[in-house]
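Quick one: the structure is below, and I'll ask about it shortly.
The complex is shown incomplete by one protein chain, all other protein chains being positioned as in the whole.
Every chain is named by a letter (A, B, C and D) in the order it is written, and numbering of its residues begins at 1.
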Amino acid sequence: MNKKRIGVYVCHCGTNIAGVVDVENVAKWALEELGEEGVVVSKDNKFMCSSVGQELIQTDIEEQGLNRVVVAACSPHLHEKTFRTASERAGLNPYLCEMASIREQVSWVHTDKAIATQKAKAMVAGAVRRVAQHEPLEPIHVPINEATLVVGGGIAGIQAALEIANAGHPVYLVEREPSIGGHMAQFDKTFPTLDCAACILTPRMSEVGMHPKIDLMTWSEVENVDGYVGNFNVRIRKKSRFINLADCNGCGICEQKCPVKIVDKNFEAGIGYRKAIYRPFDQAIPNYPVLDQPNCTYFIKGTCKACEKFCPTGAINFEKEDELVNVEVGNIILATGYDLYDTKKIPQYGFGRLPNVFSSLEFERMCNAAGPTSGEIVLRDGVTKPKSVGIVHCAGSRDLNHNNYCSSICCMQSLKFAHLVHERTGATIYNFYIDMRTPGKDYDEFYQRVLEEKTFFIRGKVSEISDAARNEEEEGKLVVQVEDTLLGEQRRIPLDMVILSAALVPKADSGDVAKQFGISCSSNGWFSEKHPKLDPISTMTEGIFIAGCATGPKDIPASVSQGSAAAARVISYIETGVLALEPIRATVSEENCSGCRICNDLCPYNAIVFHDETMVSEINHALCQGCGTCVAACPAGAISGTGFSNEQILAQVKGLLMLDFAEPELEKVP
Amino acid sequence: MSENGKPKFAMYWAASCGGCEIAVLNIHEKILDFDANFEVAFWPVAMDAKYKDVEALEDGEILLTLFNGGIRNDENEHIAKLLRQKSQIMVAFGSCANEGCIPGLANLSPIESLFETVYNTVSTENEEGIRPQSSYEMPEGTIHIPEMYPVLRTLDQVIDVDYYMPGCPPESHQVAAVVDLVISVVKGEAVLPPKGTVIGAGNSTVCDECERTRNVKKIKKFVRIQDIERFDPEICLLEQGLICNGPATLSGCMAKCPTSGAPCVGCYGPGPRVLDYGARMVAALASVIDSRDPVEIEAILDGIVDPAGTFYKFNLAHSLLKTGKASWNGN
Amino acid sequence: MVSDHVQQLTEIQEADFEKESFLDEIDRSVSSGFSGIINCIQCGSCSGTCPASEDMTHTPRHLFAMIASEQRDEVLSSNTFWYCVSCYQCVVRCPREVKITDIMYALKRKAIRSGLYLDSDSISVGFSGRFLDYVEDYGRSFEFGLATRHNLRYRPLDAMKMAPMGLGMFRKGRMDLTPNRIENLKEFQKILKKARELGETI
Amino acid sequence: MTKPFEPMIIGFTCNWCSYRAADLAGTSRKKYPPNIRLVRMMCSGRLDPVFVLEAFSGGADGVMITGCHPGECHYIEQNFKALRRVLLLKRTIEPLGINPQRLKLVWASASEGNLFAKEVETFIGEVRDLGPLNWQKRAMRNDLRLVESLPEEVPV
Partner (left out) sequence: MKYNYYPGCSLERNAHSYHDSAMAVGTKLGIEFVEVEDWNCCGATEYMSIDKISAFTLSGRNLALAYEQKENGDLVAPCSLCLLNLQKSDHHMQESQELANNVNTSLAEGGLSYKPGSVQSKHLLDVFAKDIDENEIVEKVEKFLYGLKIAPYYGCLSSRPGFDGRENFDFPLRLDNLISLLGADVVDFPLKTHCCGGHMTQISEPTALELIRRLLKNAVDNHADMIVTICPMCQLNLDAYQDSVNKYFKTDFNIPVLYFTQIMGVAFGFEPKEMGIWQEFVNAKEVLAKILDEPPKVPKEKRASKTALPMAKV
């Protein structure tokens, strides 16, 4: 092996580092004391990340023949890439460059200059010893399959699928419900423009239905995901609709003739009915009905078959079974959406006990012209128009007892409700809010418009909604008890109807879905982004992207933007054809592996496979994400990990411990 | 070279039990080949010899020394250094010389407590509380006995070692193979492996040679062999909750213990390039415990009755913490 | 004089916590060492919930804003905490886990020690103090003694009105004229003496 | 005059949460004592017990391992493996003579810079109370008086 020639570069970062750390001293010390470790050049510079600083490294690599570089500056999360690229420009393998974070971990968090300088030296020593153990690495290249899987047919998924398909690439769109459209299809109006949701959504839905590049699979669920970025293999279960699709023309006669009426808890949010064979709504895409097996009289009692009798095309097939389909895709976009928080979990709000307390989704359906009341706003009795209506914000949001986040859409949704109630009933309206949050385009203007409609706004989190009257005025009413915090008084407001703007929560099975796709969830259950600000549509797993409310509450424009953004990323991968992955990977030494199988179940990405014939385990580099858990677990020491090898980390520990807490002469005497 | 032209051989035992010598004799008729090719210069167990005879040899006059036992007192150290000086090839032979072995477990206790156990427990009649002293004044003059060191050291912590041959004791078939190799080298038919090589062992771990069926591992409970009534004769012992050190132990023994139903205790020491044997066992076992709940994990870990003794039965003196390599840097 | 024990407390010199903010002072005084007031988002859930908030000079939410803005004297002379009935309804509804009831108790203790409570609230102080006196004397509470002494001292007019109820209590065997004592009263008193010594300095 | 004992702590942090928490503590200029020196790993699941042993035998008085909160691991669930290793490792080092309190596992998310700083400060305090480990000397002399004495059980 050729001799290690290491260059050390210590950054002042203006006064950010130099204000606390004696930077010149660190550089000088490294040259004097770390010569044995291979340090041949050691310099300090005002700003290492500037072009001057970068050129300094490049020149030294070229002229001094450096084969390792250590930059003591800020956090590697900030500038590791900068210095690796600089090294690469000078012909050095970028992975032979290492950083010591003497700003975030030293100058910004410590005050005693002498001790901080000592720590900076130790960190340089650690990095020098570590880099000496580095090996040149090459990125891993994987080919990208052109097809994409989009999971979830709400507006985010629809958008993503259309973008990719319109770019000419095949898409499989999988939706769990009988129709695409998601929550948006349930709404009547959308804020703040009050566009009719159906009017803007259904054209997109039909476009999906007819797109030659989109293979739409509704009433279907992903069962299994194998493979890795560029080459996923996905098994999809197409649940049986008990309909021969080729024969069905979507006439809807079966639905009319079906004698079973049940409460539709999904699309109608529990305030409307549907049949046992049904399409969730008239504009459903695809327009085939679904037979609800658990509720079908034939399946329960063995007789009925009314649908079959009346079907003009003989499309009903009670024998039809689920189908399993395998598809191969290069990328996956998860747009699985959200659930509405079950407001029964807030007992003091009376939902489920007091008939005239409605959830937001119930109210959306009530407002919808195609909904159970044909758009009439009425009390639970179905006829009485309310004279006074309360709208409760933050029902289950911003509350450690329920969901400790702002659901972000409820303020605007509540304003929309207020407007609709005003427009359709003329009732007196109270909005109960904690803080009004209207940060979108034209959102605050909408708030002002609702104010002008003489809606009352009471700032206070509603404490309880009760039917326990204290006096005559309250008899027979719903009483909303709240502190009007702007008055500093408790108020009891008798109303006819209350709407709870319920929190948005992750899908009940979001944890299972995350596990299935090998991504992670935050503690709240929303899918975690690779970076919340700079990469909100990627996940830690290469080739799996997220869009829409699956990552957290969002309004429609944001969901659509994310759908497009995820699609753009996927398209760029497809266009590139090949993807370069960070070469931080684990490898099993076949010679040393004893086939003990300790590591086999440790990988969440199923990257470790066991070969029965040779009795050794092997790691699939495209699946491996480089966490190093198996490296640490291997009892034989047969697994090694690039970038974070035992040798590198142990060398760094040794280096860090080279120097004491403080230099003896600098030590303070109490 | 001796007068008869045969190269000289030495074997010595320091802090050890003598099992290694028996393992050498256990190579059966091969011992005759050995005798035909070597002259024994020094082998206290086999034949009488004096230290001064060894001291009288030229440096490097012994071709091969098999040194077994750890360094526990000044006599051990003296002879180790002496033999090093006189030998061309120094082999750390057997677990004690390699990694401390059972005598190395004494490193868990300070020397006073060792003496207390040996000289002052119920089974010992020692009313005056006499303790060994390294030098004692007699009318005839001062007499010396070896001085006990505070810790046991492995051979390579004291002298430079050329080859390592692990095992407690090394398996006889491995001894025979090594003897064959050395003879071939002497005859000029083969060359020696690079210095520092582990000889007489495989390059994987015990599982590699174990015939039991192995599956993906998930452990809900650790048990000791005396605590279970029946165990499956075919399945990996670890999967049945028995702590078997096989996954972390260097192969070469043909997995005799686990194959016959006794969990591996780890006498062959760590696999290639492993810095700390116990750390491997800790990492591996903890990884496959099937629980995420700290309380439940602790309950499962309660099944590992003596973690240090289990994971460091043979390797303690060579481990990082109990005076292993790091401690002896620059010594 | 309100009560022997309260009198003693009032005389304790305020210790040297000058640099400490009122908020920190409250944090230190609540049982868990953290009141949660800094987490308060002023939503009013507590005040909306409170069964007695109508009678309070400041709603609980308002009081927390006052604490956060260091209005120590105004807070300690508020009647709010004296009207707290300790029903914990606000605590379980608070979206930010503010330890409201514990804070109210802490404020009562502080108001007593600082003597900043208003005359109109001395009835509360007196009641608690008298209760304490009986418990310290007998180890158990003594309803008859408490009711009579308390009412005669603070509500002489009401005391007459309450007489029929008291009589009813006797007739129905629900009140005793003599207190019940515990057996190890001496040890009990030693324990309490020590506890008071260890009590808050402020 | 004796100089005050300042413990040396080696911290192993995962790249995604706790190293970023350390970054955040830095960017928000949250001060903590300089007794800790950090090593970055990709995940707390990378924690090989040998790193801890190396740190102790190499002169560290305490070792702190930090990872993402349970359920928030960027590699889904690897931090549970770190948890299990730390629990077993604590049981293993105790009979070897190291107080298990010198080894600490802390969960910190990328947004918890303050918590990170606080945990570091607390741990440094705890190790300061335990006194110097000085493992080299202890191991060489194998002196019982120097071997860690564990604190007594809390009296009932």
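Here is the rule we go by: contacts are C-beta pairs under 8 Å (C-beta built on N, C-alpha and C of every residue); 3 or more make two chains touch, one makes a residue touch a chain.
Since the structure is predicted, the reported quantities are computational estimates derived from the model, not experimental observations.
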Self-check item: Of A:52, A:263, A:400 or A:508, the residue in touch with the unshown chain
Solution: A:263
Quiz item: In the full complex, which of A:81, A:141, A:309 or A:353 touches the chain missing from this view?
Solution: A:353
Quiz item: Which parts of subunit A are in contact with the chain that was left out?
Solution: 263, 265, 270-273, 344, 347-348, 351-353, 355, 366, 372-373, 378, 380-383, 464, 466-470
Exercise. For subunit C, enumerate the residues touching the unshown chain of the complex.
Key: 5-6, 9, 29, 31-33, 51-52, 55, 82-83, 85-89, 91-93, 101, 105-106, 108-109, 112, 123-124, 127-129, 131-132, 135, 139-141, 143, 147, 150-151, 158, 165, 168-169, 172-176, 180, 182-184, 187-188, 190-196, 198-200
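Basically, only the chains that are shown with their structure count from here on.
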Exercise. With contacts defined as at the top, give the pair, A-B or A-D, that has more of them.
Key: A-D
Quiz item: Whole-Å distance, subunit B centre to subunit D centre, using C-alpha means?
Solution: 33
Quiz prompt | Computed distance of Cα centres, subunit C from subunit B, in Å | solution = 73
Practice problem: Would you pick out the residues of subunit D that each touch at least 2 other chains? | Solution: 48-50, 54, 58, 77, 81, 85
Practice problem: Quick one: which residues in subunit C touch 2 or more of the other chains? | Solution: none
Self-check item: Graph class of chain-chain contacts, one of line, ring, star, complete, other
Solution: other
Quiz item: Which chain pairs here would you call touching?
Solution: A-B, A-C, A-D, B-D
Self-check item: subunit B-touching residues of subunit D, taken from the complex the two chains share
Solution: 48-50, 53-54, 56-58, 70, 77, 80-81, 83-85, 87-89, 91-98, 135-136, 139-144, 147
Quiz item: Considering the complex alone, what residue numbers of subunit A touch subunit D?
Solution: 75-77, 101, 103-106, 108-112, 115-116, 119, 122-123, 126, 514-515, 518-523, 528, 540, 584, 602, 604, 625-629, 631-633, 641, 643-644, 646, 649-650, 652-654, 656-657, 660-662, 667, 669-670
Practice problem: In the complex, go through subunit D and note every residue touching subunit A. | Solution: 1, 3-4, 6-8, 10, 16, 19-20, 22-23, 25-27, 29-35, 37-43, 45-51, 54-55, 58-60, 69, 71-78, 81, 85, 117
